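Sharing a structure here in C-alpha cells format.
Only one protein chain is missing from this complex, and each of the others stays in its spot.
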C-alpha cells in the first residue's frame, strides 16, 4: 500500500479538523493510499510539539517552511490565517507538494490570482477546503437537481447565518475594522456560493446591500470605536438563462448557529436544506398524488454515499468534522487518478470573484457583473 | 343593543369570508353592536339570491349600487375584483356608508389616490382587509418587538410563497398578461408589507428584481403565448435608521401553500413566524442561560388575545377565516369609538406605494425611493 | 328551505362552540336546512339572556326544561356538566327532540346505558360531540388507512397530553377528588379512542396503569388534601387480529397544550398526526424510491374535504371551533337522510366501556376485557 506524507500548517479549528480527517480517512474508506502524518507546523514551537503528539504527527516545527521542505511530506494542509495562504501555497507548490488550503484563497483577489497562476504552472493537486459540498445530503440534493427531479430550477435562495458577532456588549476587534475585509460577505458568502456553483452555476450579475447592527462598539478600554465592516449582507443574483436568486449572510443573527439554508425551487418540485440539521433534506414533488403532496423529510441513509462508509444503518447521522474525512478521501481518490469531487483553485477563484462583485455593487449601488 | 346593517358586494372567496365573519363576530366577542346581514350584491342575480339565503342576508341584488343605496345598510363589505374597488368605494362613501374593502385598494396607484381623497372628505370608517395583522401570533410578535424584547431590530426578512402558478402545463391566462399588473409583487407583496408596517415601518428605499419561470405558456388552443408578468420577485429594502431587509414573493414555489415567513433579527434576540403554522411563533432570547439557549416554539394561548374569545384553552388553534372575525370585531370597536387595530386607506396607500417603487426599481435597475 | 329549530343548554366553552357552529354552518356549507337559533338555556337567567343576544338566540331561559319543551325547538345541543347529561338527554328524546350531546355520555356507565336505551326507543338523531373525528386531516388519514395505503396496521400509539393540572401550586379541587372520576382517563381517553374506533376498531383487552404527580395539594385554606384522582394513565391495548397498541393520557404534561399524537404503523408505511398542528399530517410510504424515502408533511388543502367549504386555497388552516361547524353540517346531512359521519350513542357507549375497562384493569392489575 502506498502512503502519503502529510504536512499540516496550523493547529486551530481547521488545523485540528484536518488532523482528524487524516487520522480517520483510511479506516473509514479503506483507501488505497494510507496517510502518514509526518510534520506539523505551528508558529508556537511548544504548542507545535504538543499538538504533534496529540494529532499523531512524527515531527513538528515552529517554522512552516520546515514542513514544506520536509522531503517526507507530499501534501500540505494549510489552515493558517487567510493572509498567509498565498505565500504558503506558492512555496508548497514550488516545492512540488500537493496543496489542500482552507477557503477562502486569500484576503484579496490579487493574491488569489497569483495563487491560481502558481497552480497553473504545476501538475500538483490544488484543493480548496470547501467541506459543505461533501455532505451526503447535499450530494443527494445535487443528484436530484441534476437528474431533473425538480425540473428546471426557477428560483434559488440561500441564507447563511450565525450569531457570534451579535452581542451588543462585545468588544471592538479586528473583525470590525475595514482591514479585515467587507465583513459577512467575506466570512460566509463563499460557502453558499460553493453550493450554488454545483447546483446551478454562479451568478453572472449581482446587486448587494450591506449593513451593520452597531455603528460603534467599545474597545477594551471602554472607548467607542467605529465599526467599519458589515455583519449583514444581502444580494440579488442573476444567473444564466433567466434564473434569479437571493443570497443573505449575517454573522449577527441571534439564535442561528450554523445555518446554511437552501431553497431550490424548480418547475417540478422544490428542495430545502439547512446545515443546522445536516443529516436530512426536504423534497416536494408535484408529481405526487394530490391528497398526499407535501415536503418529505429524507434522513440520510447508506444509499446516500458516502454515508455508508461511516455507518451501515440509516438515520444515525454524520457530524461536521466527518465532512472533512470525506473531503480527504476525495483527495486520495484524485491522487489515485480517480474522478473526485473537489473545489480546485480555478473553481475557487470564480467563487471569490462573485463575492468581490457583491462588495463592489454594494459600494456603487449598481448591478455588477461577476465576470470581471 | 345597537345593530349595524351590513351590505356585501361579492360572493367569491373573500365574499364568503366576510359573510362568515359577520355571522360569527357577535357570538364570538359578545359585541356591543350586533351585525344585521341586510343586503348581498353579486352580478349574477340568481347566485346572489342563493348566497343571500345561505349567508343569512335579508335581501339580494344583481346590481351593487342597490346594496350601497339600501338605507338599511350602514357598512359595505367590498370583495369584488380589484378593478371595481374604486367606483364602489367612492360611491359607498359618497352615500355615507362605512367601507370595508379587500386589499389591494385598486389596480393602480392613481385609483388608490382617488379613493384616499374620497376617504378624506368623509368621517366614515375606511378599512382595508388586511387580515394577517389580526392573527394572535402576529399580535404577540408585534408586542414583543415593541416592548424591546429582541432589542433593536437589525435585519428583517420576509418571504411569501404559494404554488398556484407553478405548473408548467397551466394554460396562459389573464394573470400572465401585463394588464393584470406586475405579477407576484401585486398579488402578494402587500401582505408582508402590512406586517412590516407594524413591526418596523415601511422601507424608504427599495431595489427589486423579478423573473418568470416560463417565458411562454400554451393557451386553450395550444398556441404558445408570451408570459408578460413576473411570478417571482425579490427586493432589497432600506428602512429608516440603518435597518435593512429583504422581501421575496413567489407564486410559483412548489410546495408552498400559504407561506408568509418572517425572520425578525434584533440586538437581543430573534423571532420567526410562518403563516403555514399560524398558531405558533418562535422566539430566541440571548438573555437565556447559555446551556439552554434556543428558539422556543410558542403555541397561541388565551393570554394571546383575542384567541381567548374563541377558545379558553391553549393550543387549540384558529383558522384563516377566524382572522376575518377578529377584523370584523376591530371594525365594531372602531364604530363604538374604541381604539382599533386596522389598516385604513392612509396606511394602505403607503403599502401600495412601496409595491409601486419595487416595480419601478425592477424596471430601472436602480434603488428607488418609496416616498414618491 | 327548511329550517331547524335549535335549542342550546349551557353557555360555557362547549356551549359557545355549539352556538358558533349553528351560526356558521349554513353560510359555510350552503346547507339545505338552515338552523334557526331558537332557545338558549343556562341556569343563570341573566347570563342566559345576555348570551342569547350575543349568540343570536330568539329566547332564553334559566330552566333547561323550557328549552326542551319549546315547540319551536327540534334539536337540543347539550353542553352542560356531564352529570346532567342523562336527565337532559332522556327528557329531550322523550319530548321528541333530536339530541347533540357533548362527550362523554355521562359520569358513569350505568347512566350511559340508560341514555342508550332511551335512544333505542326513538327514531330521533342521538349524536355525541366528538369533534376530532371531523378534522380534514384525520379524515384523510382514515381514508389512507382504509384504502390500504399503509398496508395492514401493525402497531398503533396514541397520546393525549395537556398541562392544565401540572402546577405544583394549584389548589386542591373537585378534579382531585374521587367523586369526579378516575382522572385523565375520563377527561381524555375518549378522544383518542374515538379516533381508534374509526381507524382500527376499539381494543378488546386492555391493561392500564395510572399515577398522580402529587400525593397531596393544598386547598384554599392552606390545608394539605389527598389527591384521589390520576392525572396520568397509560394502557397496553390488544385489538382483534393480533394488533397491539398503547394509549397514554396526561393532564399534567408541562408544555403540552392540546396534544393528541397518533402514530399508525402499517406493513406498507406509517402515518403521524398531532392535534397541536392539526392542519397537517405525515405519511411515510415504503414504496417510495429509496433515495427519497421520508415522512412527507401534507398540509390540508381543498382536496381534503370539507376543508374546501371553508377556504378554496390550500395551506390556510382551520381552527378548533371549525371542527364543530363540520360536525353540525354532518348533523344536517343526517337529518336530510344523507350518509353522515357521526358518533351515535351506540358507538359512544363502546368507547366508554373501554375507558371503564382501563380503570378496572388499573385497579385489579390485570388484563381486562372491554367487551363487558
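All chains are identified by letter, namely A, B and C, in their written order; residue positions are counted from 1 within each chain.
Throughout what follows, a contact is a pair of C-beta atoms (placed from the backbone, for glycine too) under 8 Å apart; a residue touches a chain by one contact, two chains touch by 3 or more.
None of these values were measured; they are calculated from a predicted model.
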item: Visible contact partners (per top-of-document touch definition) of the missing chain; value: A, B, C
item: Touch with the omitted chain, as defined above, among C:15, C:192, C:266 or C:319; value: C:266
item: Residue touching the undisplayed chain, where the options are C:34, C:65 or C:238; value: C:238
item: Residue in contact with the excluded chain [from C:154, C:308, C:350 or C:369]; value: C:154
item: Residues of chain C in contact with the chain not shown; value: 150-151, 154-155, 157, 159, 163, 166-168, 207-215, 232, 234-236, 238, 242-246, 248, 250, 252-256, 265-270, 284, 286, 293-295, 365-367
item: Absent-chain interface as seen on chain A, which is shown; value: 1, 13, 16, 19-20, 23-24, 26-28, 30-31, 34, 50-51, 53-56, 162, 164, 256-259, 276-279, 299, 301, 310-322
item: In chain B, positions touching the absent partner; value: 140, 143-144, 280, 282-283, 288, 290-299, 301, 303-304
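The definition used in the following text is that only the chains that are shown with their structure count from here on.
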item: Chain contact topology (line, ring, star, complete or other); value: complete
item: Averaged-CA centre spacing for the pair chain C and chain A, given as whole angstrom; value: 53
item: Rounded Å distance between chain A and chain B, as computed from the means of their C-alpha atoms; value: 41
item: Centroid distance [mean C-alpha coordinates] between chain C and chain B, Å; value: 34
item: Touching two or more other chains - residue numbers and ranges from chain B; value: 256
